[in-house]
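Left out: one protein chain. Kept in place: all the others.
Chain naming follows the written order as A and B, and within any one chain the residues start at number 1.
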Amino acid sequence: MTDITKGAIAPPRSFLSQDAIQLFYRLLAALLICAVLAVMSDSFLSLGNILNVLRQASLTFFIASGLTLVVLTAGLDLSVGANVALSACLAGTVIHTTGSPALGILTGLASGGIVGLLNGIMVTALRIPSFIATYGMLWVLNGLTYWYMAGETLHGFPAGFRQIGSGYLFGLPIPVYLLLVFLGIGTFFAQRTVWGQEIYAIGANPVAARLSGIPVARRLLLVYAVSGTMAGLASIIFLSRLNSAEADIGESLTLPAIAAVLIGGTSLFGGVGTVFGTFIGALILTLVLNGMNLLAVSANWQPLVTGVIVILAVWLDMKTRRRAQ
Amino acid sequence: MREAAVVAQPNPLQRIPGVAMVLALLIALFSVIAPGFLSVANLSNVLVQSTILTMLALPMTLIIMTEGLDLSMGAVLTLTSLCVAIVSLATKSMLLGLGVGLLVGTAFGVANGWLVAIVGIPPFVATLGTLGMAQGLSLIVSDGQSVVGIPHSVRDIYSATFLGIPVPIVMALVTYAAFHALLYHTRFGTYIFALGGNREALRYAGLSPNRLLIAVYAIGGAMAGIAGLLMTARMNSGHPTAGLGLEFDAIAAVAVGGTSFERGNGWLLGTLLGVLSVGVLRNGLNLISLPSSVQVASVGVLVILALFLDGLRSRA
Partner (left out) sequence: MSDALPIEVTSPTPLLELRGISKEFPGVKALDDVSFAVYPGEVHMLLGENGAGKSSLMKVLCGAYRADAGEFYYKGETVAIESTADAQKLGIAVIFQEFSLVPHLDIAQNIFLGREPKGRIPGTIDRRKILAEAKRVLDTIGFDIDPSTVVDKLGVAQQQMVEIAKAISQNARILVMDEPTAALSDRETELLFALIGRLKADGVSIVYISHRMAEVFALGDRITVLRDGRRIDGVKPADVTPDQLVRMMVGRNVDMTYPRHFADKPGEVLLEVKGLSASTGISDINIEVRRGEIVGLCGLVGSGRSEVARAIFGADPVTSGEIIFDGKSISGEPDLAARRGIALIPESRKSEGLALLRSVSDNLVVSALKKLFPSGLFDQRSAQRTADGLIRQLRIATPSARQTVGLLSGGNQQKVVIGKWLAAGSKLFIFDEPTRGIDIGAKSEIFALIDRLVAEGAAALMISSEQVEICHVCDRAYVMREGRIAGHLTRNELTEENIVRLGMHHA
């Protein structure tokens, strides 16, 4: 005596999941942008440019990948850029004083992770909404970094260390390999671990998740800590790529990271999105900015364009959500 | 038999406004550790420097009451102050500069309101986006350079006095009076409470929440325009990064002042005291030679503390 779903409206499900379809469209968009740029600029398809795009995208991706997990829980981490700056400066100092790149890397990761953990504590224990807590943290970190650096710049790091960000392996920049590694790890974590499933559940309905026996507070601490640690990782890459560190390197990093996450299809309202999507998002954003560069558009326009893209991505997200409801 | 309100009396923490305690503590602290803090010259300096923040924090209070946020205020302020500088330089007229600044600020305010109300984008994302846009525009119109050589009429606004009181303070007081009247004595003000507290109630009353919301953000943009004039006057130039980050101080002032981020309750006097708290904090730290970066960090800590206390009080 089954009661056929009264009022159910959905058409039969295709074998491709909703997520896969969304990713497919975004991949198409990326390819389309490539095609357009290839036509409009001769230098787009040059090897140097392509590698440049890949490397730039990977830098954005490192930050954005950890951020994806936070956004999946319907949170936001606005402090990532400032986190990268502080971690880079601390790591750089450690490398200079101890001469050990390994210690520097550890410092960068630890600093990023601790900041992330503090964000997590504010959100879970102090019950401060994530966008306010991380916004406050952003300014605290900014202040600390500027005070610590006192206007100076760190430069000159050991050649071996610099390989991480500037080196090549079989013709590809090392950051690209790291990107693939973390893309794999991130996707595996989100889709193939129990923790990942719990994070999606928390994002979809945090109250129901808690009442279903998921330790919500512990998982939130985890995602903010991961976001912070990935920022720490990004700081190492930056440090080794730029061969310098100063207080303001984080300022232009947060908005592109958020843009990448949103373009990639992760919803601000939580529960929907993938790490792979963020990768495509980072790619799309980097392609657009790269295109602007190739077409000799002043760099001053970049924050403007990024801001517009963020708004468009959110608008698209809301339309998709409304249709699903 | 007259009925009493059913809900229990507020706990002791709620009777004294938190911000008053915070301000008193800060003043006490810096009187002790900062030389010259309590001098008339210094205190009046704090008041004058706080006027620009007041112009931003008051409309920010209204926006936060509607359960929104405007992260773009600092960037818009920067842009409008540049507009004031550029236009007054070109036309030798302060009023025209103010006019253009006001126009640009209001335009951004309306854009924010439209994104939030009509398109439905969450306020902090929408204003984050417009922040980027305003920042970008500031770089573009100034080409990264300061704008100098503006007419004296602009600079004089900051240093002039009216009946012995510095003009900026007069402007801030007038602004406060205007906002107070707006919020507590006009229908529009009543509706602002409803925007945050129960938007449906407005619809049932036949009003349009969207138009009201746009108006609230537009007011924010317009105030950023007026504050732009003050900023240019203070620096006697237009600078592409002048006001960046002031929205943070404004949000801090509102949060410390006791306006909660949920359910439409706001307290203008609290914001004013919050502005003073932030001003005292920065001034005090300045006097003991801590760089502005630490000041910013401290304001951050202050906000977190204020929100934590707010959480405690609403749970008690």
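By definition in this document, a contact is a pair of C-beta atoms (placed from the backbone, for glycine too) under 8 Å apart; a residue touches a chain by one contact, two chains touch by 3 or more.
Being a predicted model, the structure only gives us computed values, none of them experimental.
Asker: Among the chains included here, which ones are touched by the excluded chain in the whole complex?
Answerer: Among the chains that are shown, those touched by the missing chain are A, B.
Asker: Touch as defined at the start, partner being the missing chain; which of A:Val80, A:Leu178 or A:Ala209 qualifies?
Answerer: In the full complex, the listed residue that touches the missing chain is A:Ala209.
Asker: Of the residues B:Pro17, B:Gly120, B:Gly197 or B:Pro291, which one touches the chain left out of the display?
Answerer: Of these options, the touching residue for the absent chain is B:Gly197.
Asker: Using the touch rule from the top, list residues of chain B that touch the missing partner.
Answerer: 1-3, 5-7, 181, 185-188, 190-191, 193-194, 197-198, 200-207, 263-265
Asker: Give me the chain A residues in contact with the hidden chain, please.
Answerer: Residues of chain A in contact with the hidden chain: 1-10, 12-13, 17, 191-198, 200-201, 204-205, 207-215, 217, 271-272, 324-325.
Note that in this section only the chains that are shown with their structure count from here on.
Asker: Using mean C-alpha positions as chain centres, tell me how far chain A is from chain B in Å, no decimals.
Answerer: 31
Asker: Applying the document's contact rule, which stretches of chain B touch chain A when the two form their complex?
Answerer: Chain B reaches chain A through residues 69, 71, 115, 119-122, 124-126, 128-133, 135-137, 139-140, 143-144, 245, 248, 251, 255, 261, 290-301, 303-304, 307-308, 311.
Asker: What residues on chain A touch chain B, complex-wise?
Answerer: Result: residues 76, 122, 126-129, 131-133, 135-147, 150, 247, 255, 258, 268, 298, 300-308, 310-311, 314-315, 318 of chain A touch chain B.
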